[in-house]
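Note that this complex is displayed minus one protein chain, with the remaining chains in position.
To keep things simple, chains are lettered A and B as they appear, and every chain counts its residues starting from 1.
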Amino acid sequence: MPFGRPCGLRLRSKLERCIERILLIATAIAAVAIISILLLLAYFCLPLFTSGELGEVFSRRWQPFAGSYGILPMCAGSFAISLLALFLAFPGAVAICFFVHSLAPAPAAGLLKTLVHFMTGIPTVIYGFVSVFLLVPLMRDWLSAGTGFTLLTAAITLSLLILPTIVLVFQARLERIDPTLTLASAALGFTPIEQVRHVLIPASAQGLLVAAILGFGRAIGDTLISLMLAGNAAQFPVSLFVSIRTLTAHIALVLATDSQSMAYRSVFAAGLVLFLLMGMINLLIQRIGRADNEKTYEKDR
Amino acid sequence: MEKVVTNPAIVVEELCVEFSGKTVLENVSLTILPAELHVIIGPSGSGKSTLLRAINRLNEFFPNCRTSGLVRIRLDGHLVDIYARDAPPLPELRRRVAMVFQTPAVLPFSIEKNMTMPLKVTLGLRGGELRERMEWALRQVGLWDEVEARLLDEATTLSGGQQQRLCLARALALGPQVLLVDEPTASLDFRATETIEQLLVDLKDRYTIIAVSHSLSQARRLADRLWVLREGRVMQQMNRRQLQDAALFQEIIDNIF
Partner (left out) sequence: MKKIADRCLVGFAWLSAGMVTLAAVMLVGFLLRRGLASIDGSLFFGETHWLDAVSGRAPVFEGIWPALMGTLYLVLVSSFVSIPVGIASGVYLAEYASKRVRASLGCAVDLLAGTPSIVMGLFGFALILLLRRTLFPQAGTSLALAALCIALLVLPYVIRTTQTALQAIPVHLRILGPVCGLSGLQAIVHILLPVASRGILSGVILAMGRAAEDTAVILLTGVVAQAGMPRGLWERFEALPFRIYYLAAEHQTRRQLDQGFATSLVLLLLTSTLFLTAFMLQRRFEKRWKKW
């Protein structure tokens, strides 16, 4: 051997390999978890496929005592409430981003940023709780919307919940495209609002899309707001003032009351639908992100 | 007459280095002798730092770098090909072939931790021995008196020149065989420069030293052997005697720069 190695080093590199393996195992936990979630949900949905009750679950009526276990109303409810919340929150969130980014005086911008971060820290259940005693009576008395526990009530609260998410995601995007562009457009003599309209919005179109999708995902995945505020009647969202039930609330409600196995199965079907939906959203965002990266890469060259 | 090379400390043969396909060093061959001070000069961007980094395999740290050629270093009496499969482990190699960068790079910890952490972790030193080693190294670079009272301050609060010397002390403390110093006096005043130059001269009996310098006068003062690099090639090699001849030196330099 040309070079006297202290034997400690051999041992150490063995230790290093061992630790690398441990780290790999730790990382694999996330992958194992996600796969077992999928498998377990699928396993409990399996009877639906084998016994042909699939059509039963994906039907339009939920009346467990009359033997109907359809979750389509819940699917529709989830989509309706999420779209409505997105519709309410998105313009405001984007406006706030531009406000913080280029329109606001510095102290206001800093304050608003901190406020948005503070809002991400408010537990969902507190949004729900306050709305039950603040917004619901308003809806009931002013709009005379039945009990006040309606699609609109829940969507308004939900929009408040997803707004910080949209702001933070979009803000991060804005900061990434910022330096050269703002300088260039300022050199062209644009006022801040002209910058926003002609430079920032076109340059961040993809970011807008990503923020909207993430906000939508957050809304779909939320349980507490719809559970506490939407009234939980299993019906289609035919107007803003009906009470509806979402997939997430459905899971919580059915499992809270012990019921028959068929109702259980509808719960796992709902879980699987939610899981796949989120998976699709994830894929979509990755696709967009990749296209985005390729574009900037080309620009670099 | 040229001294006959009998026991070289480092042999570099046909070294080529590319970064993302761009050739930075091309067929560089050098022989480094023990107990001499070797200085490399050359225009900015000529590959001096890259050459130093090739000697302790730090270029590999950059993702798109390709190295070919041969670098052999005398470790424990044998010339070892450091790029070979059975080369000593990298941490060991880099501890024996220490390097000080052109821009001072201190760890974002306290001054004391900058000195002691590598000693503790790589050599397992503890307690009094550790402190002694730290003090010895800091005294060598003439920094001890300046930092003795503020050892627990962040190292980033030191001035650029102090940081540079701290990095040199950190390298010395690890007890290397080869010392690669990249412009050690770039940000020092004339007194500190004197200290460092004197230190290099004192150290050259114990360590094999390769230094990069931007100052021609410094190179002439220090070098026992000098290489001039340009665009990744060795243009000229000069020994002590040739360096003494000011006119010759000037002519060569004018030709190259």
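The definition used in the following text is that a contact is a pair of C-beta atoms (placed from the backbone, for glycine too) under 8 Å apart; a residue touches a chain by one contact, two chains touch by 3 or more.
In this text the structure is predicted, and so the values were computed from the model without any measurement.
Listed residues A:223, A:243 or A:266: the one in touch with the omitted chain is A:223. The hidden chain makes contact, of the residues A:31, A:106 or A:187, with A:31.
Think of the hidden chain as still there; on subunit A it touches residues 12-13, 15-16, 19-20, 22-24, 26-31, 33-34, 36-37, 40-41, 43-44, 91-93, 95-96, 98-99, 103-104, 108, 112, 114-130, 132-134, 160, 163, 191, 193-194, 196-197, 217, 220-224, 228, 248, 251-252, 255-256, 267-268, 271, 274-275, 278-279, 281-282, 286. Residues of subunit B that touch the chain left out of view are 58, 61-62, 89-92, 94-96, 98-99, 101, 103, 105, 107-109, 117-118, 121-122, 170-171, 174.
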